[in-house]
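Pasting a structure here, questions to come.
One chain of protein is taken out of this complex; the other chains stay put.
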Amino acid sequence: MICENVAKMRMLETCQPPISPVDALPDLADLRAIAVHNLCFSYPDQVDVLQNLSLTIQPGERVGIIGENGCGKTTLFSLLSGIRSPSQGSIELFGHPLHAGHFCPEIGLVFQNPDDQLFSASVWEDVAFGATNMGLDPEVVEQRVREALSLTDIVSLAQRPPHHLSGGQKKRVAIAAVLAMQPQILLLDEPTAQLDPRSRRQLMQLLHRLPQTQLVATHDLDLALELCDRTIVLNQGQIVYDGDTQTVLSNSTFLEHHALELPLSFRRPYCLLADKPS
Amino acid sequence: MHIADGMVPAQFCIGGYAATGLLSWVCLRQINRVSDPAQGIPKAALLTATFFVASLLHIPIPPASVHLVLNGLLGVVLGYYAFLAVLIGLFFQAIMFGHGGLSTLGINAIIMGLPALLAALIFRSGLWLLRSFPNRWAMGISAFFGGAIALILAVSLFAVLAVLGLPGGVDAIAERTAIFALVTAHLPLAVIEGAFTTLVVLFLDQVKPDLLKHTW
Partner (left out) sequence: MSLSWNKEIYTPQNSWLHAWEPRFKLLGFSALILAFAMVRQWQLLPFIVLLTAVLYRTSQLPLDFLTRRLRYPGLILLGLVGLLPFISGQTVIWQWGLLTLRQEGCLAVGLIAGRFFSITTLGLLLLATTPFVVLVRSLRSLGLPVLIADMTLLSYRYLFDIGDNFNTMRTAMRLRGFQHHAKRLITLSWLNQLASLAGSLLIRSYEQSERVYQAMRLRGYSPHTRPPKTQSAALSSWHGFALGSVLLMAVGVIAADFVVSRV
């Protein structure tokens, strides 16, 4: 299974004892982080939410996924993380098929609303939750939690209960909770939603620092512009653009045709009010 | 409708805990028969919290205002989880309000929780018995009786246990009168609870029928 094989890949890197029976070595040449073939998905009350979607993501890429509400971004993420299984098509992570419903810490999903994924009594416990369920030793879990907390700069919040935190803090806890599982791929659903400007800036700096492959579904087009070199535009469950971010986000006609618009960065060519042409 | 600490002798408290333990065990067994109790736990937990918050609602019945008990609705919505929800709710009351009730947690859980389970049964049976009626009528009537009977049963249990448990000798006639008076005084509230349960159930059926169709 995907998780066992990726764990084996890690073993080769770190020479730790195997945690599952050793089978044939994985094909390290197949480096595609995510490979999606002809993905289709329908809800009981909504058909063709995703239609024949195919895409490939290389390790280390940061890809923005943009589109109007209802275009299928969240559904795509729920399929990629294994919450749901597609009606048709396949998903491969690092060359191995993803089976929905199994615990796969290799791919981490950060929900749009952090309250939905902060369900423990304290920040520390929440961050440790996933790592503990991976069957790791308590010392390893503790170390991972410390690393995750310091990466997201929330060490001082470790003993606080989640409902005492601000939106920005909750977001960082949610990310730390996923990072503690040391995933290879991060899926971020509307990461800057409901954040104040400073928290948003801090989050963007954090995402810049993280080495994981990142898919960022967002309405915040300026975030996509700053963070992602590559952007995929979805419309009604299909990919209508997959390429350079700057190119698509400066094409106002194309964007408006797909119920989007130019990001703010491209609508204010002058920096200071004094420089505005009279 | 809670028996306070010290009001009843230790045998009642122990008996209450024993009965609660038994009933919990039965409910847990039923819950584990369902394919994925892992899915049921978050649902039941969040709904329990919601019911706890909702129970802070009060209805003005002059001269005072009364908290809605809602154990009938709890039973209809949560099924076997309802008893556990009552247990947890009582525990929260002790934690949040600090008004005591730890020694009588068991017996209070029976007073509130047993009628909740009964309400679930009445609701299910009602839907089956009235299946030839239009669905909303069947639902409404079953919910009404579930809610009203749950309240009456809770009050009755409370009255009987409280009166029997009090130290000192009160003659049997006075005891019976007290129980009768207490139950009768709550009949208007039972009607209101029944009506409220009906209204909520019909609302849920209209907006989110999945909530009412559960496999637990």
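As written, the chain order gives the labels A and B, with residue 1 at the start of each chain.
Just so we're on the same page, contacts are C-beta pairs under 8 Å (C-beta built on N, C-alpha and C of every residue); 3 or more make two chains touch, one makes a residue touch a chain.
For clarity, every value in this text was computed on a predicted model and none was experimentally measured.
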Sole contact to the chain not displayed, among B:Ala19, B:Leu130, B:Val160 or B:Ile192: B:Ile192
Omitted-chain contact residue, chosen from A:Ser87, A:Ser120 or A:Gln143: A:Ser120
Contact residue for the chain not shown (choose from A:Leu50, A:Leu79 or A:Leu109): A:Leu109
Residues belonging to chain B that touch the chain removed from view: 4-7, 9-10, 13-14, 24, 28, 31-32, 37-39, 41-50, 52-54, 56-61, 65, 77, 81, 84, 87-88, 91-92, 94-103, 162, 166-170, 174, 192, 195-196, 199-200, 203-204, 207-208, 210-211
Residues of chain A (touch criterion as defined above) contacting the omitted chain: 78, 81-83, 101, 103, 105, 108-109, 111, 113, 115-122, 129-130, 132-134, 138, 161-163, 177-178, 181
